[in-house]
Every structure is written in C-alpha cells, then in structure tokens.
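Structure first, then comments.
Only one protein chain is missing from this complex, and each of the others stays in its spot.
Take a look at chain A:
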Amino acid sequence: MSFLIHAVSVSATGREIRRSRRLEDARITVGRDPASDIVLTDLEVTLNHAELIQTGPHRLIVRAVAGIPFTIDGRSTLESEVDARAGTEIRIAGFRLEIAWDEAESAIGVTVERYGLPGGGDEERDERQLFTLVGVAPSRRLLAWAGALIVLLAFVAWPIASYMAASGKKLTSEQMMAGAAGFHGDRSWSAGPLSAAHASLQNNCTACHTKAFVSVRDDSCKTCHASVHDHADPEKLRVALAPDTIGGKLSLAVAHAFNRPAGRCVDCHTEHKGQAMQIAAPNQKFCADCHSDLKAKLPETALGDTKDFGTAHPQFRPAILIQPGANPVFRRTSLDAHPRQETGLLFPHDLHLSATNGVARMAQALGQVKQGGLECAGCHTPDPSGAGFQPVTMEKDCQSCHSLAFGRRDGQVRTLRHGDVAQAIAQVRDFYGAGGGTSVQPLEGYARKRPGDFAAAQLASLAAPGGSTGQAIRALFAPNGTCADCHRITGPSRAGAVDYKIAPVTLPDHFYVNGWFDHRAHATESCASCHNAPKSNDAREVLIPGIATCRNCHVGENGGGIAKKAQVASNCAMCHVYHKDDRRGATAAQRQEKRKFAQPSPAASVRDSG
C-alpha cells in the first residue's frame, strides 16, 4: 500500500527538476493546504480538493472532496476508479497528475506537473507589441486595403461599368431630353451640376462623353443643336485662333498632347459649372481673344478691332441705303462719316414733330393729338415682337393727313391709287372723260387744310370751268401738286406729254446686319433721347445714333468706359451673335428666339427691367 510521488518543476533555465518521495499510505490527500500529501499551489484548487484511495494492488479511487469536479482522461467527474497499470491522467486546475504503476518500486506512481503558469499567458505575446494597439485595434493594413478597395470599386469600376453599359447606344435628341432612368455609376464622376438647359442629361454622361479618353467633340452637341452655324470660314478661324504668344503656343501644345483640340463648342460653352451658369452667354474674353487684334492676324478682315464695348469698340457701321428701288443697294458706312441716304422720299422729321406749326394744328383738328404735335408712334408702329417697327406705309401712316381724294361724283369721293403713276393718270382721265365735265366740288370741311385736299381743290378749279384732263394731270404732278409733297418727280419728256416718273422709294426697316437692337429694352427712354428726329430737316439724314449715344448708359462687360446716365454692363453677346446666321434672317423677330438663350445675366443688364 504505497504511492510514489514525483513532483516535476522547471528551473529558470528551462531544466526539468524531479523530486520523488514515497508515501506508505492507502489514502493520500490532494489540495492547496500545505498539510496535504500532494500540494497544488493553484488558487483554483481548494484547500482539500481530492483524495486518492488505494483499493487493490493496482487499483485506486480518485474522489473530489469539496464537490469541485476534476478531469480524468478528458471527462469531468467527481469520482472515478482507476487501474494504475492501465494508467491515466487527472487534471486539477493548472496541474496534471499522471498515474502509472511502478513495477520496480511496486507502488502507484503519481507524477505531478504544472502545465499552466500563474498570471497567465503574457509571455506568449510579444512584449514589444503588448503596449501598442496591435491586436487591440483592427489592423491598419487591413483598414487601408479595405478602404482603397471600396473606393476603387465604387468610383472606378462602377462608373466604367456604367459607361460600358451605356456606350454604343446612340440616342436621339428626344431620348436625351427625356433623361435616363436609374442611377448611373458614372454620375459620381460629374464635376458639378449641368446648366439648367442641359439638366436632363445629368444622369446620362455618355450623351456628350461618347468615347472614353476622347474629349467632348462638336458632334455630340450637334445631335440636338443641328442648325447652329459656324462663326466664320473655318480656315479664317484657324488663322485667327492660332496663338502668337509663347504661353499660348505652350498651352495649345499641351492641349494637343492631351487630345483636346482647340475650337470646340465646349471651349466657350463650358459645362458642369452649376445650374445658374449661363452656358450660352460666353464671356467677352472669348471674343476679345481674336477680335482685339484681328486686323493683325487676318489683314483682309473688314471688321474693326474691338475688345470691350465701353473702351474699345469701333463706331457703328449701319447698312446705309445708297440706291432705292426694287433692288435697293446698301453699303455699310461708319456713322463717323456722317453718311446720308437717299430714300426717295421728302420727309422732314422736324416739320412733322413740331408742336406749334400747321402740322401740329392739323393733327389737333383731326383729333390725332389733344395738344402739341405728332408723336413718333403716330407713324412708327412697333412690330409684333416689339423689338423693331413695322414698315411705314402711305396707306397706314400718311394718308390720314396726306389725302389722295381728288373729286366727288354721285356722292362718292374719288381717291387716287397710290404707288402707280399710270393708274393715277387713268383715274383722272376716267373721271373727267366719263363724267363729261361734271362739276367737282372741293371736299367740304377740311378743304385746304390737308395737303391732299389742297391738291384736289386745285384739280377741281383747273378742270371745272372748261379745263382739260391734261391740265388736271399736269397739276397733279406739278412742283406744288399733290405728289410733289412727298416725292421727287421727273418729266414730262416733252411739252404736252404726261409721262411723269416718281423716284423709287425704299424705307430701310433695319440698319444692322450682324448686331441687333431691341427697342423693348429701351422702353424707359424717349425716342428723341437717341434719335435726333425733332431737329432733322432733311429726310436724307441718318437718324441712327452713334456709339457715343449708347455709351451714355452702356459700359463694357467689366465696367470699362464712362457712362453719364446708367452703368449697364454690356458684353459682346448683348448685341452680337457668335454663330453666323442667314444675313437677312437675323431680324429682330428671329433674334427674339435667340434672346431666350443668349440673355446676359439680369444683374448685369437693364434688358429685363423694361
């Protein structure tokens, strides 16, 4: 009845030390109590933890005393019977008790060994890292790779996938305007909101960015903007656009190297600058780049150099009529040359606008004005758009005063046909011939007040007491006759003939071919503040105001120049269009359409105030 106890410990140098002792007893105690037969110095072990009781030569019972189970061959139990020859291993807290039959000593051998150290496991960790956040915080490397991967997937792979899915699908302008459904990954690449006009393309990058790594070309714009004209002859444009400074050449070379050819629509119409950005109203710098020294670059140009309306803009060169008629001839002439134009009409503006003369009194008598003289609007009617004026016609604008009535028969007033000399002569002949010399009374009431009635009275007085038809006709075309009030008359070719001719009349309805002017924007002004009509005594005078008049209110885009009245910042696009229109088509009415797109910002203009 004996146990052989082997206590195994490890020295500081790692050497194993075994101490053995023999206990001649059938029952030995195991516990933390120093009085125990086997002392286990582990605080998880109770003072009296277990006991080993020998029941036969090789057999023993292991029993937990304090009710705390132990582990035997891997299972937890409170009591177990063991055959020492078969051997077994008991674990109590951090100790291992190996039981084996020792034949030589004829005793039950119990090897006691510690397998866990108190204060646990620090040594297993790298002491250098113990004080750092390694193992406490997620790995920096992992965070870095994960973050980079997420960014690359979301902002490179997804947009490219969106591009691949959308490219190759050619959309019509209607489809583009309808907008694209869903969220496209490439939207995250947008550098900023599109202008209001292009807002529906916000989710449809490939509408303009058709090819990867190829800058936006004009073809994309032309999908919708099919009727936009070029600015000028492409060859002239190329010459004028060629940079002449080293910086400009360098910039062009870099742009070329990066596959960004110059002269594209987007050079001026920059996108992704926010909804408020007026994409169609480019800055005057774009114009001034070429036009400030265009003469030097393009000597054959007829255009004067300009870079700012307020400080550097040539005098206006309106189209001046130099030959009226069915095929009128105009020539653009600077207002500085004080051009005169022969419209064929005798019309002194001062006479008609006087507030005190006979014309004024007649207008009052006719009820056209209550007091004073005629107003401009009496003859000049705005066109439907309001930008310009309807043509002045005899029937609409002159005849209410300048009556062509020449006689009365059977209660009917006879009126000469205007605009046809032969017809007028025939009318006079018919009147006198067919009437067999029926007496013609001067028109009552306004006789001798209106120029026409005066003529009719003359006709009548000449014809009535046996005067001939020929005399009546000659009186009509005489220097003091009805027609000569307004027209230049030539003829007759020989004495007695009646082949009178009236000089052709052409009244120009607009003077500017490339620029435009909108009267509505100037509604706050009186006509006379720009047009010197009240002092014009000759119809040949050109009453179009010069640039000095405009500069009373208009300054350059950035405030260049000195304006006496207002300070209206005026860029090039306020009056000019960049894209070349059909010349005669560029009338106020058609510009109306363009104005919608080329409106300078309201803050910089009085256009909207009217």
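In the analysis below, a contact is a pair of C-beta atoms (placed from the backbone, for glycine too) under 8 Å apart; a residue touches a chain by one contact, two chains touch by 3 or more; residues count from 1.
Here is the rule we use: contacts and distances are computed from a predicted model.
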Identity of the absent chain, which is to be given by its UniProt protein name, from "BMP family ABC transporter substrate-binding protein", "Ferric reductase like transmembrane component", "Xanthine dehydrogenase family protein subunit M" or "Vitamin K-dependent gamma-carboxylase": "Ferric reductase like transmembrane component"
Residue touching the undisplayed chain, where the options are A:132, A:173, A:381 or A:490: A:132
Chain not shown: contacting residue from A:259, A:327, A:356 or A:412: A:259
Hidden-chain contact residue, picked from the options A:251, A:381 or A:493: A:251
Selected from A:144, A:199 or A:253 as touching the chain missing from the view: A:144
Identified contact with the non-displayed chain, of A:1, A:26, A:66 or A:86: A:66
Given A:165, A:212, A:365 or A:497, the one touching the chain that is not displayed: A:212
Interface with the undisplayed chain - residues on chain A: 32-34, 41, 43-44, 46-47, 66, 68, 118-120, 122, 127, 130-133, 136-138, 140, 143-152, 155-156, 159-160, 163, 186-193, 205, 209, 212-216, 251, 258-260, 270, 273-274, 277, 282-283, 285-286
